[in-house]
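As you look at this complex, bear in mind that one protein chain is not there, while each of the others sits in place.
Each chain carries a letter (A, B and C) given by its place in the written order, and its residues are counted from 1.
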Amino acid sequence: MASNSFGKIFRITTFGESHGPAIGVVIDGCPAGVSLQTEEIDQQLAFREPGKSAYTSPRTEHDRAEILSGIFEGKTTGAPIAILIRNKDADSSQYDAVKNVYRPGHANFTYLEKYGIFDYRGGGRSSARETAARVAAGAVAKKLLAEHAIDCVAYVAEIGGIAIPEPMSSDLRQIREKTYANPIFCPDEATSAKIMKAIEKVKEEHDSLGGVIGCSALLPAGLGDPVYAKLEAELAYAMLSLPATKGFEIGSGFAAARMKGSEHNDEFDIDEAGHVHTATNFAGGTLGGISTGSPLCFRVAFKPTSSIKKPQKSVSLYGEKTTFQLSETARHDPCVAIRAVPIVEAMTAIVLADALLMNRASKC
Amino acid sequence: MASNSFGKIFRITTFGESHGPAIGVVIDGCPAGVSLQTEEIDQQLAFREPGKSAYTSPRTEHDRAEILSGIFEGKTTGAPIAILIRNKDADSSQYDAVKNVYRPGHANFTYLEKYGIFDYRGGGRSSARETAARVAAGAVAKKLLAEHAIDCVAYVAEIGGIAIPEPMSSDLRQIREKTYANPIFCPDEATSAKIMKAIEKVKEEHDSLGGVIGCSALLPAGLGDPVYAKLEAELAYAMLSLPATKGFEIGSGFAAARMKGSEHNDEFDIDEAGHVHTATNFAGGTLGGISTGSPLCFRVAFKPTSSIKKPQKSVSLYGEKTTFQLSETARHDPCVAIRAVPIVEAMTAIVLADALLMNRASKC
Amino acid sequence: MASNSFGKIFRITTFGESHGPAIGVVIDGCPAGVSLQTEEIDQQLAFREPGKSAYTSPRTEHDRAEILSGIFEGKTTGAPIAILIRNKDADSSQYDAVKNVYRPGHANFTYLEKYGIFDYRGGGRSSARETAARVAAGAVAKKLLAEHAIDCVAYVAEIGGIAIPEPMSSDLRQIREKTYANPIFCPDEATSAKIMKAIEKVKEEHDSLGGVIGCSALLPAGLGDPVYAKLEAELAYAMLSLPATKGFEIGSGFAAARMKGSEHNDEFDIDEAGHVHTATNFAGGTLGGISTGSPLCFRVAFKPTSSIKKPQKSVSLYGEKTTFQLSETARHDPCVAIRAVPIVEAMTAIVLADALLMNRASKC
Partner (left out) sequence: MASNSFGKIFRITTFGESHGPAIGVVIDGCPAGVSLQTEEIDQQLAFREPGKSAYTSPRTEHDRAEILSGIFEGKTTGAPIAILIRNKDADSSQYDAVKNVYRPGHANFTYLEKYGIFDYRGGGRSSARETAARVAAGAVAKKLLAEHAIDCVAYVAEIGGIAIPEPMSSDLRQIREKTYANPIFCPDEATSAKIMKAIEKVKEEHDSLGGVIGCSALLPAGLGDPVYAKLEAELAYAMLSLPATKGFEIGSGFAAARMKGSEHNDEFDIDEAGHVHTATNFAGGTLGGISTGSPLCFRVAFKPTSSIKKPQKSVSLYGEKTTFQLSETARHDPCVAIRAVPIVEAMTAIVLADALLMNRASKC
């Protein structure tokens, strides 16, 4: 039920508003015996932090995780792991001017319709700030996955219509190195250079760009569930739960709609070691909702940042037509997709951790 | 947990294999007082049935729902509604020849990896046969939604690269009439004619086509949940849980990745009656996971039918390279997307019914 | 959410009214590879059937399970197992006379308050008939448990104030043999004889008796969850979900309230084989919600059968004071606790099956 929880066995519950005292997450169901250090969480949080370059928002949050529970002598105990991230730099006075106007592309209109009340400071619960808690939880999931040789990596695949050449290699370590060394998390340098120019241009225009994030994972065959909790369904759910997402596709994705069965079907092959695998991977790593052992490959579409400094027509809470305009000093990412990279990766890790644990009940 | 259940308050659990005695669904959480007749379910099942035209599989199932519980004097009582659909025409001998080969594009490989056992007859639980149970449940959801003036309709938007002109009208009744009068559920007659030719051609080639199903819904503002259970996340989960789906997009979808914020943001407007709405609908009907009151618009990508009569390379369960080939008499849809139309509609209705009931707990 | 489901991983959903066409259960989450025959379910259903002796209701249902799904070549496949039990002997005309009166001790008043509609025939969903579906599910759970050397047995511990001598042996096989050989499921013959006389007397008085059902289980240490999903909490939930139950106690139970810590604490001991165990078992088999490896021992209180032939004051649905009286020919158990024995055992098996599967995620 609870709309602030995600996952079945490896289950996270996040809380906190962007301008409240803190945000955080409780991870329930992480098995005992996973080694975990606060620094490992902080490292992931750092990737998500703004202000790393001219291409993201200059706000400096310096997120630091405080582990409140669930760890004893450096290992998980099976008890819930609560992680707190204090909010800093939270001047909400800039929101006073706009608190009585429906913000185009934002959720204050719909929250008011649903709840009759809205914490307008920085978007409250609908702020992307919430995703820092997801990243903290993802850091824990990754530690569990690492014990089972499961890994995943996300990267910028396209921004402003400028896309990296496909297909990516399935060497996740290599993708990760290139991605995290790049100021906009793009593993292809030539593409990255073009994208950065496009971002500089759109910033001058007081406008923003959309993008596509790609993600690859390596995992054994047999993970995921049939029928409703298909691995791709869980991933789609996870990705569309992220702010600003507009689409999800796995493997061939929407391009599959323009293919023939004889092109799309991945034929089975067997190597000399007797390992059965598919010769191609249009499926994107699953069949019938369960992993094939081929790399899991999917893509997520992000809309352009809704917070732009151009004036936009709107309506006030009192029913008057008005113009909505952010202050000149407001700080926003020109492209939310960039900072979404570690978030997509974190949610993928959480989905896979859950699938890993769920799978233990599949055989008698 | 249970991977054969879907929904939180309006919760369905399906069961049954394609070649077992029956399939069915238990709907738990439907409120009391919804009027329901068996015929209303049968009517929806008829839309999903194959054999309606040359463009779907000729298998004649003649599905009939048997309501086993939960209805008293023509109304729901609040008790679980169990609906049984007996299987007919289930000759499984045709599967004997292929039972020891991994089927390209099918789930027998992954089921065996996960469970160590597989009911190979007709695909067992991974068969699209399971979706008949979803359609039956969707018929009940629609009756509940109708009492609250909520409606949804799905249609063929594109097959084999041939797409209908967008945007669709938001007159759902008109779309429904055109869609269900058309032999391939395509609301645009000119497009439909072209698609039918493409299907005839691909059938001759013993091959298959993919497609895109569109869906529109009318609902009040304020439905859906923030953070994880966003309305679009629930829809994405529902759609990617359908067999053969490869992608989901809402509103502008993947095209949003190529737009600017100033183009994509839907400005708010107010009409003379004081009704606040967005002037455009790139968002596709939600903001922050909650409905805006504008039409909900999304699209689902289906891969081409995996069951084709062309020979394909594969591997046997005993590790030998082999060729997989369906018998000449096997009956399969040349494009699974067509029959998916009522299924997409049913799952949408179930998601909306659940959101409707969940919403009742949002205010004190 | 769904109030007709029970369990987390091993999850059952029941449906059906006493006078509808059928009742049944869908078991979702049973692992693949458990051998299962219809006869094994029928055997459990037979224990629950009325008409075995003069001490239960003479209604002859002859329940037969029809397995609709989830079994292939005699084994579970991991797919949902749907079991249907057709209703017979369902003359509902006897209920016409009483359909407009609130029945003392029954649920028609509260169902009408909650749902505004009530299927009065035989109690509809509130009928003990629903428990046949639980027994069918319990038969499947027992098969899974047997593969892991876990067993449980329930028995009549007290009826009409006449109790068996405690403590019971922990030889479950012996308890089971005595219990199921006895016409009122009482493992102590001398006690049984006294109880049967008391039942004969109360039948003559057109009245009924209450009772207490005991249950013992053997299972390894380490099953169950801390905090909310404690093993005893799950059992209490399961037992209080049975019709006519008024109480649950584990180990020393309510008597613990009159003990001192030095008496109640079970001291730890170690045997020659190095096996740590508690010297006594006042705890009843758990500490902190997790099994100790000592026998699980609990008791459930059942109220006397509410359906009695004595006239009782009541009120009609139209607000008139009236007298409620069952017809002379109505058939009811003089003591519902007797037939509850296989039901308590079934629910225990389901709780333990769930705990067994949940436990697989406890360690990294």
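Keep this in mind: contacts are C-beta pairs under 8 Å (C-beta built on N, C-alpha and C of every residue); 3 or more make two chains touch, one makes a residue touch a chain.
Since the structure is predicted, the reported quantities are computational estimates derived from the model, not experimental observations.
S.K.: For the chain that is not shown, enumerate the shown chains it touches in the whole assembly.
M.R.: Taken over the complete structure, the missing chain's partners among displayed chains are A, B, C.
S.K.: Tell me which of C:His62, C:Lys88, C:Lys197 or C:Lys310 is the one touching the absent chain.
M.R.: If we include the chain that is not displayed, C:Lys310 is the one touching it.
S.K.: Touching the left-out chain: which of C:Val202, C:Cys215 or C:Val341?
M.R.: Spelled out, the listed residue whose C-beta touches the missing chain is C:Val202.
S.K.: Contact with the hidden chain only, please: which chain A residues?
M.R.: Residues in contact with the chain left out: 1-5, 8-9, 11, 13-17, 20-24, 26, 28-29, 32-33, 66, 68-70, 72, 75, 77-82, 84, 111, 114-119, 124-125.
S.K.: Tell me, which residues in chain C touch the chain that this view leaves out?
M.R.: 1, 3-6, 8-9, 14, 102, 104-107, 109-111, 113-116, 125-126, 130, 158-161, 202, 205, 207-212, 221-230, 232-241, 243, 245-254, 256-270, 274, 276, 278-279, 282-284, 286-293, 301-308, 310, 312-315, 319-321, 337, 358-359, 362-363
S.K.: In the complete complex, the non-displayed chain touches which residues of chain B?
M.R.: Touch with the absent chain occurs at residues 1, 9, 29, 31-34, 76, 78-79, 144, 147, 226, 357, 360-364.
One rule holds in what follows: only the chains that are shown with their structure count from here on.
S.K.: Could you find the chain whose CA centre sits the greatest distance from that of chain B?
M.R.: If we average the C-alpha coordinates per chain, C ends up farthest from chain B.
S.K.: Roughly how far is chain A from chain B, centre to centre by C-alpha average, rounded to an integer in Å?
M.R.: Going by mean C-alpha positions, chain A sits 26 Å from chain B.
S.K.: How many angstrom lie between the centres of chain A and chain C, each centre taken as the mean Cα position?
M.R.: One centre to the other, that is 46 Å.
S.K.: Using CA atom averages as chain centres, what separation in Å is found between chain B and chain C?
M.R.: 39
S.K.: Two or more other chains in contact with one residue: find those residues in chain A.
M.R.: If we look for residues of chain A contacting two or more partner chains, we find 1, 9, 226, 362-363.
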